[in-house]
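Only one protein chain is missing from this complex, and each of the others stays in its spot.
Up next is chain A:
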Amino acid sequence: MAGELIQEERKLENGWTVWMVRSRIDLKTADEVYKRGEEIIAKSDKTALDMSGVEYLSSAGIRAMLRLNKLARKSSKEFTVVGANGMPKAVLEDSGMDVLLKAKESVDELI
């Protein structure tokens, strides 16, 4: 369910907008995650996707992140992922996306 998949975003004092996704980012949910990220990027200069609640990340999920990253770059905005762990972290590292997306260990690293 969308309400459980994507949490309400919160804005940090330093301008970062952090939004959390839970459960899975796969073929079924990737589009929804992308659309939500698209909305948040449109109104925020610095956007961080908190993946600490993501248990599974498929290639469709990686593509969604790549698209959001490209969208941010086009608008001269920043996009990163934080808190990935477990399988998603491994996927990001295996695909080299952790470097490309400037992945951070936790939200604290944004502050």
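Keep in mind that, in the parts below, a contact is a pair of C-beta atoms (placed from the backbone, for glycine too) under 8 Å apart; a residue touches a chain by one contact, two chains touch by 3 or more; residues count from 1.
Here, contacts and distances are computed from a predicted model.
With the options "ABC transporter permease", "Chemotaxis protein CheW", "Transcriptional regulator" or "Sigma-B regulation protein RsbU (Phosphoserine phosphatase)" in hand, the undepicted chain maps to the protein name "Sigma-B regulation protein RsbU (Phosphoserine phosphatase)" (source: UniProt).
The chain that is not drawn here is touched, among residues A:5, A:62 or A:82, by A:62. Although one chain is not displayed, its contacts with chain A can still be listed: residues 26-27, 30, 56, 58-60, 62-63, 66-67, 70, 87, 93-97, 100.
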